[in-house]
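Every protein chain except one is present and positioned as in the full complex.
Coming up: subunit A.
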Amino acid sequence: MAALLRPARWLLRAAAAPYLPLSLRLLAGGPGRPDAAVCLRAARARPVAGGLLSQARLHSIAAEKKNYLQEEPTSSHRRNASQFDWALMRLDNSVRRTGRIPKTLLQKVFDNTCHSGSPGGNQALLLLRSCGSLLPELKLSERTEFAHKIWDELQKLGTVYDVSHYNALLKVYLQNDHKFSPTDFLARMEKGNIQPNRVTYQRLIAAYCNMGDIEGASTILGFMKTKDLPVTEAVFSALVTGHARSGDMENAENILTVMKEAGIEPGPDTYLALLNAYAEKGDIDHVKQTLEKVEKSDLYLMDRDLLQIILSFSKAGYPQYVPEILEKITYERRYIPDTMNLILLLVTEKLEDTALQILLACPISRESSQNDFGSFFLRHCVTMNTPAEKLKDYCKKLKEAQLHTSPLQFTLQCALVAQKLDLAKVLMKALKEEGFPIRTHYFWPLLVGHQKEKNVQGIVEVLKGMHEIGVTPDQETYVNYVFPCFDSIKSVRAVLQENGCPHDDNVFSQAELRSKAVNGNLDYILSFLESNTLPFSFSSLRGSLILDCVCSNLLLLLQCTHFLSYQITELLYKDGRYCQEPPGPTEAVGYFLYNLIDSMSDSEVQAKEERLRQYFHQLKEMNVKIPENIYRGIRNLLDSYHVPELIKDVNILVEREKTDSRKPSSSDLESKLEKLKAENQPIGDILKQLIVMLCSEENMQKALELKAKYESDMVVGGYAALINLCCRHDNAEDALNLKREFDRLDSSAVLDTGKYVRLVKVLGKHGKLQDAINILKEMKEKDVPVKDATVLSFFHILNGAALRGETETVKQLHEAIVTLGLAKPSTALSSPLVTLYLEKDDLPAALESTIDCYEKYKILPRIHDVLCKLIEKGETELIQKAMDFVSQEQGEMTMLYDLFFAFLQTGNYKEAKKIIETPGIRARPTRLQWFCDRCIANNQVETLEKLVELTQKLFECDRDQLYYSLLKLYKVNDDWQKADAVWNKMQEENIIPREKTLRLLAEILRNNNQEVPFDVPELWYEEEKDCPTSLPSPVEVNLQQGLLNACHRRRNKAVSRSIFCSNIFNIRTVVFIISPWCSTIYYRIRSIAETHIKGFTLNDAANSLLIITQVRRDYLKDALTTLKTALDLDQIPSRLAVTRLIQACALKGDTESIHDIQKLVNGLEDSIGLSRMVFINNIALAQIKNNNIDVAIESIENMLTSENQTVDPQYFGLAYLFRKVIEGQLEPALKKISIMAERLANQFAVYKPVTDLFLQLVDSGKVNDARALLQRCGAIAEQMPILLVFCIRNCQRPGKAPVMKSLLELIPELIDKEEAYTCLMKSYVFDNDVTSAKALYESLTAKNVKLNDLFLKRYAVLLKNAGESVPFTEPPESFEFYAKQLKESKETHL
């Protein structure tokens, strides 16, 4: 790489010329070029005739992959498509990294390809090409077999082969030394009507020559001559091999002369053919002579070629000459994969001794013990069943050579993975001899395999093996790996005894107990606990795994019933045996509860909040009590799980109830204080309370006065609050004094982190540097916890000072923080040191400061900004200095990127272009992404556009990712024209956009009412899957996105108040983002915001979310208040929020609130998007819940029959009401509603309600009721539009196949409707209901219905996935193709 980078360094040297303008100086890169040319020639890439791998081939495969994607940008099934993309990427990565492909990976890709429907030609090509030397771990014959399998399978799936496929197959044959008849091959091509080309003939000649058949080769050569095809070096090289293999070395040598006469100079390939020929004969002398000859000519043999010669020697049985060739190898890093492949190949060919020889010759640095080398060799030896003794020996040698630190352990691992018991036993014994402990879990992988097959004999073998090695199975071994193989634990005991497997009875019975617990057999546990005669004290039970099991079982039970868990708790509580220790039962139960909650994850606790609450209350009824300290532990747990709501429920269990006195007001306190003082009673507590309260009211004046008045009665708590208050009010003087008084009062008292930080900030700001540093020191001495947020506060303190230009403050505080070890000197924390000078435009000092940071802390803060400034000012010497420094310390690549970004940022695009075109530079995704994100954050459109443009040819650059970033920026600016241009550019560049890119692009276009010129991946289907219920409003979509982002952000950044207070917009954003997933955090932030920011209000979206959260938490009154507040602020809450609130009120029977809401939103229904039916349905439901069924029914009937109808009967949907009534099993209501619906139908010809009711009955599985209703009111079957809408809605959700089936049964006429049968099939496919799908297909074909391609495709995929044959030709195109076709045909029909 360094060599390749040389021109770039020259470029920089040129930049030092002082008199040229910077841009021109950087352009003067001419003289650097010849250098580059030399480098490139050295890196020549050419195909090697068979055998080892070549770089060129890898890249052609990578290119092939791209081609494949270009032709078929979308695959038929989205899931498959993404899976396939992933696999292809893996394949490509594997080749790039290791130079080979593991068989399992290829198999996976192949299977995926087959599942994806009809594989394209390039896809087939990729697979075929992978079956040659890229698979060194497979035997040659196996590789060819694999190729044939692929060939046949794909042909069956309808792949059409062309000459390139035949040529690829030929190449595979050559690489695998596959013996075949070239004439037959030609005949096959002819039969397939494929014309052979030059490459075909060349490879056929090579095939003949490999067999030593010169005559055959000559025939083909004759063919080529008549067709006037040029004869290339490859043909001559093949002839060299041909003559040699026919035993005619003289003529083999002569070919070189013939070549020269024909005007073709023999190249490395020809010489390599000759060298291999000599090697196959074991003629080391001639090999050496030829090598010398090559060296003398200006030709150059690469390591790869030499490795080829080694292979020839070894395969021909002359391993003794291998060392002589090994000496000549230079071991360039890039050939390491080739060397590894040769080693693997030799192992495959059972030449493992030679393989080891090569391995040991590899010049891997032996000092760094971290990187073991040779694992691949050992693993492959295990796979190829190399004898155990040999392997032991290899391990010894590898260790002696210091190539591998733990070869035996590694080999053992391989043996275990491969489930080779005998080998494992030998290795374990060897390890034991070395003194390495053999542990129980080593045997688990061996047991796993047998357990999966329920192979009892195998299990017994392993257990015996354990005994042989001297390892006793533990509980876990039995529970997890042995018992599952048997029907009952009794039979395990029997089988073990039968086979003479010794076992520890105690361990065994404990394992039995655990197993029962795991399986939820709590009865067993109960009886065990009751009948237990062993001295089983609770504390031993507490720590043991058994309790974990009990806990997890309790959780299981909590899901359905609590009964048994109470019993266990009760038992623990009441049974003296489990609580013999002094603390008594209270503690036992307390610990039990603590463990129970501790063993749950936070999401579990959140999900089971209500269950746990009930459980606690039940415990209360049982009069169970827990001690306060344990309660505190539980409280902390619940707090950290963000379910503080449960704390009050645990609190009721606390032994000594501490009543919380209601908080009095500050004036109350004050008078109380005076009273006490007058009575000469102690006032410390009340004084503190009062001060704290005044502080919370931000009344500094009063608080300070109070403190001065009662100074002698002050306690530390009061001081702490006061100090904080003064800091908040930027009152450094008083804060410091208070701190001193505080220390005098109790020098060992510690403030919390936030207060210390605030003190440092205020003191620093007011120039009291030494005092600030003293505070920092105190923080260190008193070991105050420093969190991420604290470090962030430090940064803000330093940065603030830097912006104010306070050099000393920044330097000294930074120094103190870092040297005290309060925070690590990160790039962020140290950046103020540089900011200081950048703000003053003192560039030399800024650069010096950055470099200084590197020397001290190995970080380069703000190097990008420094460089940008330097470039802007044309400070060439400083640039040179900076670049020299960066490249020396962090490498040339980093330096180039730094320079590239700086040029881009400053608009010096030409220079940026020069940099990024440096030969040898390759893409660094993280750095590119960093710059993209920066551009997006700063809205630098042009800069980002230039970045994307200039990186077009950058090696290994993820173009799609860059375009995605660009689109993100366009989305911010809502610039659809530019987004559209991106779409065209991507096509021009032949980039295959990922789905997220397409979606983003589509979104931009749609937002601007533009037509989307492509099919957004599987839109028809995806939307249905993503949104099982109704489509969300745009606001909701935004919220969801915000949520997603929040979830990402949440991991990275702690939310800090300093961020909040800096920017009101941010607070809103944060509140809005986080409120849905954690209402408590939301409350907290809001309270911070409300106290600290005047006039703080939430925006529409945040309020809507708040309403939803409150509804979910069942704070309906609060929710209603929020709604009022929002409406008062002229906000429009989301439809979802209002609907949820109305529905929640209805379920509570709160008719009044619904009416209130109706009044509140009156006139806004359309802007919110509320249907009138929401109120009608929910008011009726609320009335029904209040047993006012008749009122509800009467009002509905009135609405539908009166003259002035507000809602058209056609749209008078009561499905929600019906569903809720059915779900709630409100039988009397259902009966009356049914009568009403029928009456409306029969007397007023209003059929919508009765049809809705009918459908809801079907939907909830009440088929008989539905049938009866249908019989009474036959008109239902005629309501086709309503029925079809129902079908269409239902087929978009999973699990609806039975509903659809019953509906079809009740109304068989439905099947005549295309919409209906399409929906039915969709539903069946969704639920994988093959039988019903078959029946549907058959009844349709029996009726001679012409089925569309989409329908057939769906059916075919269902059958295929179920492993059944498809009784018709599967439509070859993708889903979206047919979806689009169908859409278009419908549009034209309209």
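Quick note on the criterion: contacts are C-beta pairs under 8 Å (C-beta built on N, C-alpha and C of every residue); 3 or more make two chains touch, one makes a residue touch a chain; residues count from 1.
FYI, contacts and distances are computed from a predicted model.
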The complex's invisible chain, by UniProt name, from "SRA stem-loop-interacting RNA-binding protein, mitochondrial", "Proteasome subunit beta", "Myotubularin phosphatase domain-containing protein" or "Exostosin-2": "SRA stem-loop-interacting RNA-binding protein, mitochondrial"
Residue, one of A:L447, A:I797, A:L838 or A:I1132, that touches the chain absent here: A:L447
Checked against the full complex, the residue among A:S312, A:N724, A:T997 or A:S1134 that touches the missing chain is A:N724
Given A:Q320, A:Q457 or A:T1121, the residue that touches the chain left out of view is A:T1121
Touching the left-out chain: which of A:N93, A:S141, A:T257 or A:T405? A:T405
From the list A:D111, A:E468, A:D668 or A:D752, pick the residue that touches the absent chain. A:D752
In the full complex, subunit A touches the hidden chain through residues 370, 405-406, 409, 413, 416-417, 436, 439, 441-442, 444-448, 480-481, 602, 635-636, 639-642, 644, 647, 692, 695-696, 716-717, 720-721, 724-725, 749-755, 785, 787-790, 793, 1050-1051, 1054-1058, 1074, 1078-1088, 1091, 1115, 1117-1118, 1121-1122
